[in-house]
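These notes are about the structure you will find just below.
One protein chain is absent from this view; the other protein chains keep their places.
The block that comes next holds subunit A.
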């Protein structure tokens, strides 16, 4: 009897162990990332990559793709409010990141580092970069080094320049003159006054460029030409302050007003969305416009169809007084991956580490970044080259690539291949990217990532942006007394405390001496 009981106990134990292992192996791993290829859908069932991930990490991948921008941030915020965060997810909104730390919803990732030695060595060995995700001595995120930043710039219609016998502008003065010619001298030759010199919108998207207080990304190059791009001026040392305190900031605003008064900008600029802007340059209504390489690639076919012999290319950021020039500011940090505390408590840390290690290099890296070998890409002299497969299917296959990107040249060449006009001309998108990244004097403001949001951040953002728009639209005079009144108004928003907190955070993290 005793022997039988012992045998039963052993059997039950063995069964439990096997079941436990099976349960562990079949555990779901919820991964949520911003859309890597928004133009393509999320992968469906039967995705080969999911099978490979199951083999590599022992977990069933449940992948959710969220939209970029505020909609995606809100989605993560809503999941957090419902205490239903995914196991592993990407986070772009730093306010939310710090809030989740404070609320204890995300776990320190230190214990994962030893479980993925190769990835840690390759990606998480920079003390400075890791400092961007440290809080109270703990590392709360996996800050990827590869940033697909600085892909924006001013594009110009080279064919219009040629037609009007003009040279690409290099200074602010040139810019206004060329913009005026594009507006008034019928550059498309259709006999109608339906073109504008410059098209930009008020946009604060934070992918690829750091949005600053004020008029947003599409006008930062003007503030850059006056030496005050971005929100903060790191160079002032102990006199650290927001750029908008500088007299140069007012001069830059006056230049924007000059563009508005000269009527060389699309008059809908203050109400248009980015999609409206894209429609307009594709329709051939903009002589110069602010765009990213990715955005140009997405609209290239329409542009080519609407503008036979059309030719658009980047120009370098125009130079302003004092020889300043910069297209804007950026963060030298890429994707931020975080792990929810629930996932860590549920013992999913090991599976997450296995997945990330697999995604770091070798077959896993190639699968996530380039897709399935032979189907999505082939190796030509060691360089992954996309096949003729339907682009949407290829892009769907690589929706998880934010787990893998390392910023190598071959990645960029695969993403930004060559675009061909219908008349046989071609343009290398990776060359365009290289141009805008290298020739625009972008300013590294990675430190902005550690600046805490003010409790009334939305009011501060509104006050500054609204005031500047009123100045440039002429709804408010732009003179000494109105500018002083604008500066004085900051006191009512406790702006000085915001500046002080920014300075303290930047000093604490070594960004300010």
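FYI, a contact is a pair of C-beta atoms (placed from the backbone, for glycine too) under 8 Å apart; a residue touches a chain by one contact, two chains touch by 3 or more; residues count from 1.
Everything below uses one rule, namely that contacts and distances are computed from a predicted model.
With the options "ABC transporter permease", "Choline dehydrogenase", "Y-family DNA polymerase" or "Protein lplB" in hand, the undepicted chain maps to the protein name "Protein lplB" (source: UniProt). Listed residues A:30, A:57, A:105 or A:398: the one in touch with the omitted chain is A:105. Within the complete assembly, A:466 is the residue of A:28, A:48, A:261 or A:466 that touches the hidden chain. Shown as candidates are A:135, A:268, A:311 or A:444; the residue that touches the absent chain is A:268. On the side of subunit A, the interface with the absent chain consists of residues 70, 73-74, 77, 80-83, 95-96, 99, 103-105, 196, 202, 266-268, 270-271, 276, 341, 453, 455-459, 461-463, 465-466, 469-470, 473, 475, 492-493, using the contact rule stated above.
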